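Take a look at the structure below.
A single protein chain has been removed from this complex, and every other one stays in its place.
Chain lettering (A and B) follows the sequence in which the chains are written, and residue indices restart at 1 in each chain.
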Amino acid sequence: MKTKLALTVLAVMISGSAAAKTWVLTSAEQGVEQGNWKISSQQLKFQGKPFSIEQKVLHGGKQEGSKIITLTSKDGLTITLSPTRGMNLLHIEGFGSRIGWDSPVKEVVNPANINLESRNGLGWLEGFNEMMVRCGYEWTGHPVTADGRLYTLHGKAGNTPVSQVEVEVADAAPHEIRIRGLIKESTFKKADLQTLTELRYVPGSNSFSLHDVLTNHADYPHDYQIIYHSNVGTPILEEGARFIAPMSDISPFNDYAKTGLKNWQTYLGPTKGFDEMVFNIKPLSDDQHKTVAAVVNKQADKGVSIQFDTQQLPVLTLWKNTDTLKQGYVTGMEPGTSYAYPVTVEREQKRVKQLEPGASTAFDLTYTLLHNADQVAAVEKRISTIQGDTKLTETETPIASE
Amino acid sequence: MKTKLALTVLAVMISGSAAAKTWVLTSAEQGVEQGNWKISSQQLKFQGKPFSIEQKVLHGGKQEGSKIITLTSKDGLTITLSPTRGMNLLHIEGFGSRIGWDSPVKEVVNPANINLESRNGLGWLEGFNEMMVRCGYEWTGHPVTADGRLYTLHGKAGNTPVSQVEVEVADAAPHEIRIRGLIKESTFKKADLQTLTELRYVPGSNSFSLHDVLTNHADYPHDYQIIYHSNVGTPILEEGARFIAPMSDISPFNDYAKTGLKNWQTYLGPTKGFDEMVFNIKPLSDDQHKTVAAVVNKQADKGVSIQFDTQQLPVLTLWKNTDTLKQGYVTGMEPGTSYAYPVTVEREQKRVKQLEPGASTAFDLTYTLLHNADQVAAVEKRISTIQGDTKLTETETPIASE
Partner (left out) sequence: MKTKLALTVLAVMISGSAAAKTWVLTSAEQGVEQGNWKISSQQLKFQGKPFSIEQKVLHGGKQEGSKIITLTSKDGLTITLSPTRGMNLLHIEGFGSRIGWDSPVKEVVNPANINLESRNGLGWLEGFNEMMVRCGYEWTGHPVTADGRLYTLHGKAGNTPVSQVEVEVADAAPHEIRIRGLIKESTFKKADLQTLTELRYVPGSNSFSLHDVLTNHADYPHDYQIIYHSNVGTPILEEGARFIAPMSDISPFNDYAKTGLKNWQTYLGPTKGFDEMVFNIKPLSDDQHKTVAAVVNKQADKGVSIQFDTQQLPVLTLWKNTDTLKQGYVTGMEPGTSYAYPVTVEREQKRVKQLEPGASTAFDLTYTLLHNADQVAAVEKRISTIQGDTKLTETETPIASE
């Protein structure tokens, strides 16, 4: 019956260019909501690497009504994301590994069940378990009361149900898949920032990319900030795992992180009492402003890399949260326009960017699940090439106090 | 299938007097929820002006689960309101015109997705796009922290899903339609204010009316405030459009509005940097305490008028928000018990009213879509008659500081 339903949907919903089929799963504007939904390469009679894309509505606890989309590529990656949570990436599996971590928060919490202002602006932590959360765009960073109001931790995008969801599959082999979601941060008199997120994946591949376009729909310039909070735990993160990236400067986020500065390159195993250490990094990039950061395991045969553009995302936060497994043993690579300081600090230090009326800006990131020693070595080599002769400055004093 | 469903509903849900048919679309008490639902004059085998009434459940973005009811009168008005948002009126179309405006907020935001306390009490702005919002009844006005708590912008009624929704259609021509919704503001130890809202419309007409009855169900007296925040943009609002109403006094709400006092009668076109100017008006009325205010276009052949009762709603706020189209080019006529100052100011200045235990009070307003020069002239004449010889006092100093 599910197949029949999906075929009906096929007949009704297909649109787009001759070169690709498009399904609209959700559209606030057009009044569309597919709910539980699935397509597969088999149904589409596509040869080549088999895949399926499925949307499910979740139930129970604080995830009541949350939706997830799972893209499954039999020989490649299984990518799970949530339209209810700003197209955040929940976890990625494949090649005997995964990108993701185990948070004490197990459910895909529906933002209707979160008060971001609770816990003095830390309500965001009640839903945090993703492999990648968009922290922005109206503001980001640690909570602060300023301008007579509370700026809550890491903004609202990651807790915003998206207004439009589309799945597109290219007609031609290798049938690239694109999943788009529209995040609206629209408030009368305050903001009209809209982000069209797009995930691209070729079945069978060990990497996928994000292509997000943020547009200021208002008639006035508007500030924006973004941090792509990208998180990885076991099996890649382990004692002796390493963080690698080309950089000119690294400094501790706060006094507590000072003691970890000299060991920023390596990770501890799960360590009771560790809590978290955060480092601010100024990444280096190649001639095309491209750079890459990675976490690789001790044996250097597993890892995850993120390629990004330093013109789009000029700073990089390293979050080492190697506490116990149950507390959430995890590290974050966080390319951004800002560090994780409160918006007040980011303003002072001139990292808050602005979009002119009608203007757009793009963010392009490629995530790769490294699953053998050659792949790890290739990333190491690329990082080394970008680093070149540039000497790394390790600064002991945080650039700001929290 | 929808027809069949509706007919079943007909059979099951009809009740009420011999003089009218009643459908219960939602009842928290009786456990009724019709979801998507429709009736039409054709199904009912009614002669005369054709009409339909339809309820839809919306999806996507922050409007997930919101419901709207659309009353369509082929030769008259199409009225759209939302049971999920306190029976607020979204927009009215007809006679080649409309009452409504274009907010940057496009969705019918489900209050479950709004935190009214966010942005220091301005969370209300994340859902504001209606032609008419009920601002009350427990409190209204600009946010203020007082009594150790935050009074959020314009109260809660407009962001309260109603507990009971009924549609009633008179058996006899011209088949007057009534749509009722019950807003409960019930909090243990704090309030038990319940408002039974009713919209009345005769198919084919260019006007409709609201008849709201607020009852204090508690055993103690309770304060209440209400502002009927009624908003209009293009095509009625334009450069050279005029605001007209009989009044004894007008004064600027704050210092910024002082500069606009001398031009309160006319509107600018969309004006970058204008933001908003607000004026406090003491309306005049006829012997039956009836008065009327209107916005008319430059050519005086289009407009919208609101008739209200100055014993029920003694003050009138004029909100001129003639900023750019994208920011929300709009003006508000806001009959109320209060001006838009914080409840603390309204208390000091004795405009906060009180209901005795078990007591009720009614609010009756008639909205008319003026669609030719004669209709506009008739309203102008009526206003002029009510104004009579009374001289208008323009006071330059705001009656309060915000």
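Keep this in mind: contacts are C-beta pairs under 8 Å (C-beta built on N, C-alpha and C of every residue); 3 or more make two chains touch, one makes a residue touch a chain.
Because the structure is predicted, anything quoted here is derived from the model rather than measured.
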Residue, one of A:128, A:279, A:341 or A:367, that touches the chain absent here: A:128
Tell me which of A:64, A:93 or A:286 is the one touching the absent chain. A:64
Filtering B:20, B:44 or B:150 for touch with the omitted chain leaves B:150
Logged for subunit A, residues touching the omitted partner chain are 56, 58-65, 103-107, 110, 112-113, 115, 117-120, 122, 125-126, 128-129, 272, 323-328
Residue numbers in subunit B that touch the chain omitted from display: 26-29, 31-33, 65, 111-112, 115-117, 148-150, 152, 160-164, 182, 184, 186-190, 192, 217-220, 357
